[in-house]
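Only one protein chain is missing from this complex, and each of the others stays in its spot.
Moving on to chain A:
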Amino acid sequence: MRPTEEDDVSQTSHGIGGLSYDAKKRPWPAEFNVFLALVILVAAFELVGRVFLGDSFLFNTRENVSGLFNEQRLQIIILQVSIVGIIAIGVTQVIICGGIDLSSGSIVGATAMIAMSFAQVATVNGNPNPKAMFIAYGWTDLPVIVPLLVAIGCGLIAGLINGLLIAFTRIPPFIATLGMMVTARGIAKWWSKGQPISFPTDSFAAIGKGLMPVVIFISLAILFQLILTYTKYGKHCYAIGSNEDAARMSGIKIANHKVLVYAIAGILASIAAVVLSSKNLTAQAGMGVMYELDAIAMAVIGGVSLSGGRGSIIGTVIGSLIFGVIISGFTFLRLDAYYQEMVKGVIIVGAVVLDQWRQRRRAIGA
């Protein structure tokens, strides 16, 4: 898929013979198109802003702040997508593998509640912490590793259940993860009987402070881009999503791989839960509602094919930035928040239609 990888061997010793191949006909990487869409979108907001508001979307126009760009806006754009972005990383590898995960938003809710209850301080303003569920056991002011491990455990269990159901009962991923979506949301509400849980320890609160969500999102994105490109795991994800029968014939252990894929998606959702509850200093049963759909939308906008086999984390990251730019751009244009959702819906459908169209055109051209 990389036009730069023109190899002299493949051009000479195999390039002759009856079957011709036109290198110019090779499509450029899908990520490039997505990036182009991002640039066009930013340019559109910039233009509309200059014309109608006399203000710049991208650049710094204030006298009292230094720097070329409006750094505050750029920070907000990436900060508000980074938590769903973490989920989208997991969802991307699930979709590449030919599946879907609807449960991630609910896993965020359940994990946030459970992990937060292990991250409670003992006293608030000199009084015993009213929210600490386990204060009677003395489980307060625990080291930060405890809620972290609890969270990852929750995500892992949920993901494993998803994976095992899909791999061994052979029910469609849509149904398995839909079941988990409803169940995990139920657990989130049941955990504290609907009460929010607040007052986390300072060390827990530090995880989501400031730009930490962005740092975590980008680090995980780089890690998984490398995993999907350079490891056996990544190669098998693409192979299974591309042609499951071929992958099975080739000796890939499909069931094991799927369990691993969904388990990793669950863990990433639980990491998002930690970052989110830490950032908000509270956990609520309704946390993460619709996050699964936003994550899927980010992946789809980023060029990940819902039929599996195609896409990348880089694409999803750019897709998440498109998401952020839209939200931020609407705020910038002082348009009502309702329009955001309407436009988001249009963009999701538009992205899939474009992808289908691109695929069809490519198939005819080949």
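Here, a residue touches a chain if its C-beta (ideal position, glycine included) is under 8 Å from a C-beta of that chain, and two chains touch if they have at least 3 such contacts; residues count from 1.
What we mean here is this: contacts and distances are computed from a predicted model.
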Consult the UniProt record of the chain that does not appear here and report its protein name from "Cation/acetate symporter", "ABC transporter permease", "ATP-binding cassette domain-containing protein" or "Hydrogenase-4 component E".
"ATP-binding cassette domain-containing protein"
Identified contact with the non-displayed chain, of A:54, A:126 or A:251:
A:251
Could you tell me which of A:118, A:238, A:262 or A:291 touches the chain that is not displayed?
A:238
Touch as defined at the start, partner being the missing chain; which of A:73, A:131, A:279 or A:310 qualifies?
A:310
For chain A, residues touching the missing partner are 1-2, 5, 7, 9-11, 13-21, 23, 26-27, 227, 230-233, 235-236, 238-239, 241-243, 245-247, 249-252, 257, 260, 309-310, 362-363, 366
